[in-house]
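Only one protein chain is missing; all other protein chains are in place.
Chains here go by letter, A, B and C, matching the order in which they are written, and residues are numbered from 1 within each.
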Amino acid sequence: MTLVLNEEQLMLKESARDFLQQRAPLSHLRELRDSGNTRGYSPELWSEMADMGWTAILVPEQYGGLEYGYSGLGIVLEESGRTLTPSPLLSTCLMGVTALTTGGSDEQRRKYLPEVAAGSHLLALAVNESSVHAPCSVATAAQASGEGFSLTGRKTAVIDGHNADTLIVSARTRGTEHEADGISLFLVPADHPGIHTERYRVLDTHTAAHMTLDKVEIGPDAVLGELHRGMAVLDPVLNAGAIGQSAELLGVAQEAFERTLGYLKERKQFGVLIGSFQALQHRAAVMFGDIEQCKSIVLKGLRALDKGDENLSEIASLIKAKLSETAHHVTAEAIQMHGGIGMTDEFDIGFFLKRCQILETFLGDHYFHLDRFAGQRGY
Amino acid sequence: MTLVLNEEQLMLKESARDFLQQRAPLSHLRELRDSGNTRGYSPELWSEMADMGWTAILVPEQYGGLEYGYSGLGIVLEESGRTLTPSPLLSTCLMGVTALTTGGSDEQRRKYLPEVAAGSHLLALAVNESSVHAPCSVATAAQASGEGFSLTGRKTAVIDGHNADTLIVSARTRGTEHEADGISLFLVPADHPGIHTERYRVLDTHTAAHMTLDKVEIGPDAVLGELHRGMAVLDPVLNAGAIGQSAELLGVAQEAFERTLGYLKERKQFGVLIGSFQALQHRAAVMFGDIEQCKSIVLKGLRALDKGDENLSEIASLIKAKLSETAHHVTAEAIQMHGGIGMTDEFDIGFFLKRCQILETFLGDHYFHLDRFAGQRGY
Amino acid sequence: MRELEQFRSDVRAWLEAHCPESMREPYRSEADVCWGGRNWKFQSEDQEIWLRCMAEKGWTAPTWPAQYGGGGLDREHAKILKQEMSRIKARPPIYSFGIAMIGPALLKYGSEELKMQHLPPIVRGEIRWVQGYSEPNAGSDLASLQARADDQGDHYIVNGSKIWTSYGEKGDWMFALIRTDSEAPKHQGISLILFDMQTPGISTRPIQLISGKSPFTETFFENTRMEKNQVVGEPNQGWTIAKYLLTHEREMIGETGNLQSGAELLSHIAVKKLGLDNGRLSNPVLRTDIARFEIDEVCHQLTMERARDETKAGASLGPSASMFKYYGTELNKRRYELLMAVGAQDALIWEGADSNEGELARRWLRSKGNSIEGGTSEIQLNIVAKRILGLPG
Partner (left out) sequence: MRELEQFRSDVRAWLEAHCPESMREPYRSEADVCWGGRNWKFQSEDQEIWLRCMAEKGWTAPTWPAQYGGGGLDREHAKILKQEMSRIKARPPIYSFGIAMIGPALLKYGSEELKMQHLPPIVRGEIRWVQGYSEPNAGSDLASLQARADDQGDHYIVNGSKIWTSYGEKGDWMFALIRTDSEAPKHQGISLILFDMQTPGISTRPIQLISGKSPFTETFFENTRMEKNQVVGEPNQGWTIAKYLLTHEREMIGETGNLQSGAELLSHIAVKKLGLDNGRLSNPVLRTDIARFEIDEVCHQLTMERARDETKAGASLGPSASMFKYYGTELNKRRYELLMAVGAQDALIWEGADSNEGELARRWLRSKGNSIEGGTSEIQLNIVAKRILGLPG
């Protein structure tokens, strides 16, 4: 398979871009923020996205989906990175669907996937327990209770946690706090009375939540995948999440870079265009090259997800580490090269820096992924 | 005490510079190399240095020295970094003397220091056992034998090992391989028949040696400092060594930078001086600032040695780490900015890169010292 | 020497007698700072007493000549005053751009008349000064400013705008760079003019930053009358004074990095947040990044110390100030990057949960402006390359 988009994918890219530029340009994010919206995304826009078929991209045909694969969803995520459009695509349509297709029983898939594909059911992943991403550090307890389980513990940084209809919660069914074995995943209705949600807004108006579970009673059919072996499902989900975030970061970095390049070509100082200063030219050239590299590996990562590559953990961490560092650098340089105006809220460029920091940090920053990459490579 | 040189120090700096520029400019190093000299330094020059009093700078007055302190010796080392002059100043006059003044009995001092001050006795530190600097990793055994000890083991990267009259050898008198406790230091005559020396030349014609000790029998008076507590002497010696290397690296970096700056002001390309290219200007400006910072901390480090600062380990590692990274960057940039001519052996700038790599690496590179710094700071 | 010791004991006794207890503790927040000015509301009686006492002695501006209300102290005496104040942790009686910026410029370039008019009220904290340099389209190319003064014989009529004025809406008087000769080469037609912010035709508008509210304002002039006798130095020679003020500002910003480090050490915060594992931070790479940062911070501080030692009695740092400005602001940006990494997912919180209103994230965002305001990092490197290294072009 060559590293270029095929015709069908190019069409999807174009239609995604058209839709987002028209219906959800950057001013959409600003409006959401200024209107004090508490969901962190627009339900109206979400139902339009569902109409576009985006919520169904990853869902298998037999459950009402388009089965268009990660490469397809990645294209949409990349474009939504350009417009910084908030939506539950990552939490529900990428990670939620991956969890169900990887670990879900046929019954569970039938229960959730058609509704997800229709855009009428949201999922969220509750796997962290501290500020630092560490999926194996699970203290939340799932104790046998009747035929099912009783969950008690606290989950942090649940993206879309307060918007979700169903939570995918990791909890310990045996072993000690930092062990991978003994972690199990559970599908838990978000409106369960034992769940307390503290919603918060992150720096660019996207939202997340900390969630406290107090004796949340669930049936035996709530187990996702095998008991004690939740990491066998969670690992692929987090790999898909990291690559999906990277696709979005790629959009963020490209747009921030292109806007900056445009500014370099129009802003004059000392009687000349600032883009004629060699120091800025060299910095821009390196950013260009870095972004080109990011394009290649994101494409590769999405392909690897589609074909179920056996080195997915290594690939996912490679990509997330590189995209985090590149997008971080590019969005910070974007402010610096815009100068004073880049610091004002009135101007849009600062939103890219904010979104970048969020995507970088959630589900593991470059420190986490560099470490994981080296581990996967055996050193 | 202010961070500026006093009048006396300024005079020493000037006389050191005059002497080295006249008697041992860079062509001296080249001659040594091309003549196939096996000592790695010129004994004639060494006796002139002794006449200048440099060998006596650190030696206390009561043992025939000048007692002019680390600040004085640092000035000479910095200047010899500018001319890349090879000599046993670091191994004998800095580290050797520090070992004796820190841990030596009065008898030991009387035995060695006057000769060292006169330039007629050389010392070398044999503390490493592998390629990576790790002073606590000591497997060389010192077994009780009669009233004294019998040393067996292998020491690596002994600077001036083959030139020395007396070796300062670390060996284990108790404990296990990586423990600090149980390491003892011994003064061993270098011509002892149980010592086998493999001399080698490093990349810029300086020399060092690996040394094998096979049942080297020594008396009880050979112990330097307290038995089992050799690290109490070795730590200060290595701190002084790191700061001394840093002073030399400062000279290396300054000279490489100044030569490069000169080249930027004389070399034309595309009809203009290459120093007018903004990308090079910004890189040069940052190098200048980094070197200014290096000047400040080397000065501070030498002062700290003179007053016996209690945080010497922290300070020494801070300085060595910063100087290593800065000088490394500056000497590599020096090649790049000189272009093709910088790659030729005929031109001198490449010697700075070589010397820098040696000073950086011996006695711990930036990885070693960054780790040690953080450890000293409690994290 | 005896005289100095006597002075020290006098100062100590005076401070003991006059500095209120509540003025001897560190600021709890920015709200504790005393800015002075026409509309100033003292936060406490002690704050008012402390300012009055100090102003009476001229010690709000210790080195200014006594005839302008200053303390008339030489460097050595002023240093003793500073040491004695910090001994009892006395707060500065006032924080004033008048004392820090326009005052020194007036002493160096102002006419006797202007000095007599403006310096004493500055010493007393009666007038709050703000600065008007930048313009929306000028950016780094400050001299390309366009706010224009038309000569009307005995006065000027000014039109245009200024941006990035700190606390512009709270200012009583402004010192601004205004183009007084549109025909001259751009560096030669600029004057430094002083004017009352209540003059008709002046309005201000607050600027919102990516980090949220800010002290910055934009200032607009619409047919604003300015008096010719309020020009500092010669008309059209304002650029020289502007450069003096900029260097002065850069030195102050360079120092800021220094002050920041007085705050809690980055490594302490990291240890608290991330915990130790066998005595080491459990994230070994972040650990190294922090070590590199702490090393560079020490390097910067010691270099400023060395420069102070070298320049000794009042000599200007000159172009070195650009180097310090560059390193000070780049360090501060790195500090906040590392704090964000230490804070990880919690550091993203802007509103809700226990985020302290996103304080860390806001400071991180705000720090991005450090390498832009007061002359961008690029400009500082240009200055170092050209004026210190003597590179051409």
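Here is the rule we go by: a contact is a pair of C-beta atoms (placed from the backbone, for glycine too) under 8 Å apart; a residue touches a chain by one contact, two chains touch by 3 or more.
Predicted, not measured: the structure shown is a model, and the values here were computed from it.
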| item | value |
| --- | --- |
| Displayed partners of the chain not shown (whole complex) | A, B, C |
| Full-complex contact with the absent chain, from B:R201, B:R229 or B:K265 | B:R201 |
| Absent-chain contact - pick from B:L66, B:A118 or B:V132 | B:V132 |
| Touching residues (missing chain, whole complex) on chain A | 2-4, 261, 264-265, 272-273, 275-278, 281-282, 284-286, 288-289, 292-297, 299-300, 318, 321-322, 370-371, 373-375, 377-379 |
| Positions on chain B contacted by the hidden chain, ascending | 128, 131-133, 156-157, 198-205, 208, 210, 267, 269-271, 277, 279-280, 332, 335-336, 339-346, 350-351, 353-354, 357-358, 361-362, 365, 367, 370-371 |
| Chain C residues touching the omitted chain (full complex) | 284-285, 288 |
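Simple rule for what comes next: only the chains that are shown with their structure count from here on.
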| item | value |
| --- | --- |
| Interchain centroid distance [CA atoms averaged], chain A/chain C, Å | 42 |
| Chain centre separation (chain B, chain C; CA means) in Å | 44 |
| Touching two or more other chains - residues of chain C | 378, 381 |
| Residues of chain A touching at least two other chains | 277, 279 |
